[in-house]
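See below for the structure under consideration.
Part of the complex only, each chain left as placed.
Each chain gets a letter, A and B, in the order it is written, and its residues are counted from 1.
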Amino acid sequence: MDLISIRDLDRKTVERLLDSADAIANGKKKPDMGGKILATLFFEPSTRTKLSFQSAALRSHMGYLDFDPETSSLRKGESFADTVRTVEGYADVLAIRHPKEGAARLAADFASKPVINCGDGANQHPTQTLIDLFTIRRCKGRISGLNVTLLGDLKHARTMRSLVCGLAMFGANVTLVSPEGLEMDQAYVDEVKGRFDFKVTARNEPDYRNADVLYVCRIQQERFADPYEAKKITEKFMVKKEAIEAAREDLVILHPLPKVNEIEAAIDGMKQAKYFDQAHYGIPVREAILEYALG
Amino acid sequence: MDLISIRDLDRKTVERLLDSADAIANGKKKPDMGGKILATLFFEPSTRTKLSFQSAALRSHMGYLDFDPETSSLRKGESFADTVRTVEGYADVLAIRHPKEGAARLAADFASKPVINCGDGANQHPTQTLIDLFTIRRCKGRISGLNVTLLGDLKHARTMRSLVCGLAMFGANVTLVSPEGLEMDQAYVDEVKGRFDFKVTARNEPDYRNADVLYVCRIQQERFADPYEAKKITEKFMVKKEAIEAAREDLVILHPLPKVNEIEAAIDGMKQAKYFDQAHYGIPVREAILEYALG
């Protein structure tokens, strides 16, 4: 079973995946895939996604192979199709990351083994979204009806597009907060609204006093022509301890990591900061995904 | 037991290896090497040979270590002998690839653990040859008496030299087809003829209407001084759909991969194209080789 986009999954399937990850995280379920092999094919680096999948494979009694395109035949001019067709013969499931949109679905077409999309360009990153939904549900007991604020550069962040779709599926109230010019593509938001019944509002001011969940992503200085402007805006959108103390006491702060300076370091030690837990939940969720993919 | 050159093996040993690989490919035999460790020492990159060996190790219940000379002590001036003597202490069997001819045999002299040659310069690549023989035998039921055409740059292709020796051992009829100036070294062909009773003919025209097996390898444009000439010749030797349709219906087309444009893409989907199967057969054949090496 391929996992290419969160949009291919219905709510029931997502819930089954989250339930399975829950059982694994609680130690109630220990998948044993009997020595099956995961091949990671990362055409652009993403250390933690790769390590997290390899760790999940080891935890599930699988081995892993790491295909490194840098030193590979691709440099001799081999086609993407040929690479996928060859490597799939060495493994039982392929985890692919690629800088180009659609690459994962293309690979799934070529391969007879299951393909897991670990991010294709600005398009989808479904395993991250499943981790995000899992973390929210585990911290808050539910997703439906929660006020979830997404904050940062919503135009370029791949994880945010996938996440909006996941939150919509579960009926969360989504607030999109971004600097002017870095809003999430309106056509995409409209399309999600057409598919799911959920509330979504957009804003250019960082305000999350009413949020149950605050999901932060990076604003890269390179997005702005004027360095002074860039500094002013990243400073304005930086999450500060003071603001968190003024927000709901049971606020949950998430971040896909790595973070640089979008969250004040003093927040790391606060009970609201759940982003390291979120990273660690990557293991049980990806164990559940491997089990799903393999069958 | 070392595996350095196909020329060190007698026909009986090769047949035993192919039989063993057959049993593994059919699921009738599942080697369990009980956690023994393979170390890959690749002094030049060859992604698929390495991955294929690592996959075979995992399938045989072994672990693997990947020694990367790029980031290693070699750069601090350590001798090849010292590297081999050190790394062999970490593993049970060494798979070595090296740009210099004779490096694998040298390593086998230094090491007390078994050494498998994964290609040493333009010299030998015995595990590829075993895969090639295995694929031919599996696709055609035998090797003896088959018309096997080797097509491409036979002067520089390492796999072809090993393969001629393997085909000669089994009494195939070999036709060597290459552009003028890229013929296989005549002294080498004569030496193989002196050792085995087999037919071999050479030709500079791409004609394989009578072939049971067509084994294609690359012709690098860089081999020609004149780019126009290069283009003309690679075009002339390119395997085209039309020519395959005019050849024997049960023709088997092989290629060591990666391929670039020496085989028309439309052929990939034809039943004659067996090069991806050939790549996948690398796993059972290398499982058989690991078992042979470890004893």
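Operating definition for what follows: contacts are C-beta pairs under 8 Å (C-beta built on N, C-alpha and C of every residue); 3 or more make two chains touch, one makes a residue touch a chain.
The model shown is predicted, which means the values in this text are computed figures rather than measured ones.
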* Structure fact -> Here 2 chains sit in place, yet the whole complex recorded in the file consists of a number of copies equal to 3
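Assume only the chains that are shown with their structure count from here on.
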* Gap in Å, rounded to a whole number, between the CA centres of chain B and chain A -> 41
* Asked: Across the complex, what residues on chain B touch chain A?
  -> 45, 47-48, 51-52, 54-55, 58-59, 61, 257-261, 265, 268, 276, 279-280, 282-283
* chain A - residues contacting chain B, complex -> 35, 37, 39, 63, 65, 67-68, 71-73, 76-79, 81-83, 85-87, 89-91
